[in-house]
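Here the structure comes first, spelled out in structure tokens, and everything after it is commentary.
Removed: one protein chain of the complex. Kept in place: all other protein chains.
Chain naming follows the written order as A and B, and within any one chain the residues start at number 1.
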Amino acid sequence: MQVSRRVFLKYAGALSGLAALNKTGLVSLKHLSPAEAEAMQTSMGKYEVKYTADAMCPAECGMEMWVKDGKIAKIYGNKAVPMNDGIACAKGASGQQLVYSPYRLKYPMIRVGERGSGKFKRVTWDEAIDHIGLKLTDIKKKYGAESVIMDCGDVTDRDQYYRLFFAYGTPNTTEHGAICDVPRRHGPRLMVGGKRWEPDIMRPQLVRQSDGSLKKDYTYKSKLIVYNGWNPFVATRIFYENRGTVGAKVENGCKVVVIDPSYSNTATAADMWLAPRAGTDGDLFGAMLRYILENDNQNDPNKKYIDWSFKKYSTGWDDFEAAFKSWWGKKDPINGLSYFSLDWTADRTGLSKAQIEELSHLFGITKPAALVWGMQSPGHHYNGYCASIIGVALNVITGNFDAPGGVIDCELVKADKGGSATGKQFKKKKVKRNIDGKEVEGEVEHLHMDLFGSKYPAAWDDAVADYPNAFKEGVDVRYGPFRGHHYPIKAYILRTGNTVLTGSAPWKWKDAILAKDAKGNYKLELNVFIDTLNLESALYADVILPEASYAERQSLSDIYPSHQVIYNRDAVIKPLHECKKPTDIMNMLAKKLNELGDSDLKAADFWEKYKSEEDFVNEMLAPAPGRVNVGTPLPYPKYPEGYKLIGTPDSLEKGEVTIDNAKKVVKGKSVTVEWLRNNHGVAIWPMSWRRYKKHNADEPNKAFPNTSTKLIEFKFDWKDGGKRYGGYKSYNEKIEKAGGEVPLGLKEIGFTKFPETFFWFETKWNPHTNPEYKKYAKDYPFQLICGRVHHSMSGTQMIPWLGEIKTEGTWQPMNKEFEADVPEAMPMGDEPMKSMKKKFKANTYSVGSIWMNTDDAKKLGLKSGDLAVVENPLKKSTKGKVFVSGGIRPGIIKIGFATGGRFSPGMGPAYKSKDYTPSHNDLVDPDVLSPIMGFPGYADMIVKVKKA
Amino acid sequence: MINALKDELSLYNLLRQIFLKEPSKYLIHDMNKIELTSGNQENSETKGPGEDMAGYGLRFMVEAIRKNENNLNEWIEDLAIEYARLFIGPQNPPAVPYASFYLSESHSLMTDETIDVRKQYLEAGMAVKELYSIPDDHIGIELEFIYYLTQKTIELFEQEQRDEAARLFEIRGNFLSNHMAQWVPLFVERILNSTGEDFYKGAAYMLRGAVEL
Partner (left out) sequence: MSKKYALLVDLRRCVGCTSCQVSCKMENAVPIGQFRSKVDIADTGEYPKPKRYFFPKICNQCDEAPCIMPCPVKGATYKREDGVVMVNRDLCIGCGRCVGACPYGARFMHPHIPVKNDPKPYAKNVHEVAGKKAKDLRVVDKCDYCSHRLAEGIEEPACVRNCVGKARTFGDLNDSDSSVSKLKASVKTTYWHPEYGTKPRTVFIAPDEKVFSAADSQINK
């Protein structure tokens, strides 16, 4: 043994006296006993298969991950899960590059500079929780718990955070759905108590056969699918629509119509592509309804559009029809034509009369058919509610609602979960507030900033885009027991979201978070960011908490299937770095608040109740599947029709149940995490159709859908026999109790209360349909629309494999030459590779781009790759390279959602292109919040384009 | 020879402390006591590192401490911020402190290269305390590994267990030259290119010296 290669260390002597070097214990490493070492040795290199769900995206497909040495080695789809039937998309397959990204958040951090300066230091979890706990305790004492907003982002793990903050005493919690597609879901919620309507193309389905057995059925039944502003091939919230659309076409001759101003990837599978002007979805739906009503002839097989049996299962159609027809007699101020006529619709949509007629006839006559509308159309327009309501009516009167091969309300039929774990019961707690010198008592939930606030009391999905106003001006409670109460918003806790970039206009959010009071203190006293990734919103946080990635924490899938399916999103690997799971974060904060004297947070409700996240998930599973035994074929013929079903599929199948006739519940053995793990991670209960009627008679079963009358409701507020009914009933009652005070949202459109049946109003920033904006048409000749690019969302753009993909006209290989660190082989080295700076050649890596029509571009002297400036009438602008093609309607500009202008350095290559990629959000008018529920008008804008 | 190893023991002990986390007050106050006798008159900024890169780095650090002697506590806070900026984030840290980032195909963490490091720890009967959570190839942990092997070699040598001492010494040599020397210079270069803080420049020089010894 020789030490020969060293050079004498000059100062070594100086070091030896250091007291710090008396520290000789090991910090990060430990000794292994011989037995431990051997166990580790033998387990190394072996694969273990785990079933989980992919929460990198809201589709949350079932996944099969192969783990080796504690590390994810392979990712495939879970073949037992019907949602994705064993497949995994590009994003799903790239999961390792996100989980093992060097740019992940790793430690809790506290801001040391000004907000937005990006200066942070590492702290311990105890220090971070201390900091937040002290602040929350102080805020609750000074202003009340309602001054805190918990924004939970991702749906799947929201429950721990909901529970914590409901118990703390604020009703102001929200999740990602609030800035997703609220107006799109309005019609279903109002008329059937549901949410999203999707075509019946999830295959396989588990179907009860006449001999009593269950069959995994792959047969498609659909004959027509109309996708309006919905692009499942690229924005895959409902993942089975990928294979289902092409499967139904190839195997069942199903026709596909895509209505979208841009030629989407879904349009490549379409038999008919219609490209209307943006924001005219409701116009087109209205025209279809009028055409069908005017041309239906029950005696002519070629015109038998309506299936009048729908009247048995619904209420209020006559009122709805009368209100709809009353518009036919009115002249539109913008073109002088009769509403919803072919001429009127052609003038407004820019489609030809023949196209509108063909579509209306095709939809009326083809059965089974599904008309569905997406987040990119009614979802993102000020008046999207109207389109959503007419869309429901169209499907119902043509007999397609819940028909085999028709359209399904997935919210009504998905498995129930969450239950008491969510902590809703804490919102019932009585609290007192002093209003104008008087003490008033009410429940925690009556303090909700939207549901009882002055603007959007029907905002059942929360008005997140209004938060910046609340940060600056506070909340005025105008309805309910606390009417007259004013409170400030003092804390904003954001988890797995990026509202600064996508919550409407980034400049508005920054302005509100940075706003200071007269003393120079931030008005928003506490801004916390909880996530796995370092997104733009983190730059403005006071405290950053690193949360375990989707593969490191456990919960349940949140999905939109055609019948009850639920699967375990298992923790596949241990949390990396110092990241923690939501259950642990919940318990730590609850305990801290309790230690600081807040008795609302009790050990028995938190850290003693949930020793592990599995305890929490088991409680979430308790109500599953929680749906009623209805439809044809009846899922469980041996149980009474209309009874609620709870329990594992095998216990229900074997009859290991108790039947409660008073409550109408059939209860088998509760679904548990353990049961799921033993069954490939997934529980599946049988499919049925026409779930609104009795299986053996043509009459309503009064157990489905989920409305006040258990019928499909075409009326929204009415009285019958001394009782009041309808989806808007409770909101109008609030207004009446408040002396008729009209909420600000409704005031904007000239309404004095929520309408009783069909209603109509125009969208914003549309010079073709709203006379108010006609004056801008000449100077701002383009309508701006946006859409999701599935694999380049706010949180996935740092993944190099996904940068090698291009998508439609909004995500194109148009990078400037840039350098990035990539591994390369060293010719002289023994090691196979080393990291080197590598030049990415221009136009080899995808970045956000601006999509425009060939003729439009020609007129402006633009060609693909040219840098252009897009400016709106509010004088806000963004810059990006144009992609020119024939695949977009003239007069339309399209930019992907959050694809460009990414100013967080944690975004890897996306950050390098921030100066020449467009941010659609920079052009959003933050004051356009749709009047019923305060949702941002993401796609209501007009712009001009010029060469940069 | 054992004396030389003892010197190195101090060196790796100091380095692991510097790279595992932001410096404590205790460490900085302690380092401020270091007497730079032999080179006091020389100016390290004009005189190159020469052969003694580790010594040069130490000088740099101590001089940085001396420069900030009057506001040491505030400066220690600045060092914590700089440590976070360089090695942690939340913004894209310029000097990612994991070997796999430099050595792997995918340019990410917890790669096969990380597993190779795990195997080498295992060979010496060691494992990361937070196995599967903390990537095994963090610079601080690798330095701790070398520190441990050095300590153990000396101990065994002094106990006359020469064979086992030689075995660990060989693992140490392989780990230094076949693994650390492959990526640490790249890591050091990144620190030098992205920090304006003399303390971390010094730490980087010292680290390079320690790996290239």
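Quick note on the criterion: contacts are C-beta pairs under 8 Å (C-beta built on N, C-alpha and C of every residue); 3 or more make two chains touch, one makes a residue touch a chain.
These numbers come from a predicted model, not from an experiment.
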Point to revise | Candidates A:L15, A:L29, A:M56 or A:A93 - the one touching the absent chain | key: A:A93
Study note, to complete from the structure: The listed residue (A:I888, A:M907 or A:M933) that touches the chain absent from the view is A:I888
Point to revise | Residue, one of A:L802, A:V870, A:M907 or A:M933, that touches the chain absent here | key: A:L802
Revision key, fill the gap. By the document's definition of touch, the residue of A:S101, A:S147, A:N242 or A:N618 touching the omitted chain is A:N242
**Study point:** Option from A:S537, A:N568 or A:N853 whose C-beta touches the chain left out
**Key:** A:N853
Exercise for review: Go through chain A and note every residue touching the omitted chain.
Suggested key: 74-77, 85-94, 96, 233, 242-243, 245-247, 249-250, 263, 265, 267-269, 273, 275, 790, 800-802, 804-806, 809, 822-825, 827-828, 830, 832-833, 844, 853-855, 885-890
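Here is the rule we use: only the chains that are shown with their structure count from here on.
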Review point. What whole-Å value do you get for the distance between chain A and chain B if each is reduced to the mean of its CA atoms?
Key: 45
Revision key, fill the gap. As the complex stands, chain B meets chain A at residues 1, 4-8, 10-11, 13-14, 16-17, 20-22, 26-27, 30-31, 33-39, 51-52, 54-55, 58-59, 77, 80-81, 83-85, 88-93, 96, 98, 101-111, 114-115, 118-119, 121-122, 125-135, 138, 140-141, 144-145, 148, 151, 157, 162, 165-166, 169, 178, 182-183, 186, 213
**Study point:** Contact set on chain A toward chain B in their complex
**Key:** 1-3, 5-21, 23-24, 26-32, 34, 36-37, 40-41, 44, 69-71, 96-97, 100-107, 109, 112, 118-122, 534, 538-539, 544, 573-579, 800, 821-823, 829-831, 833-835, 904-908, 911
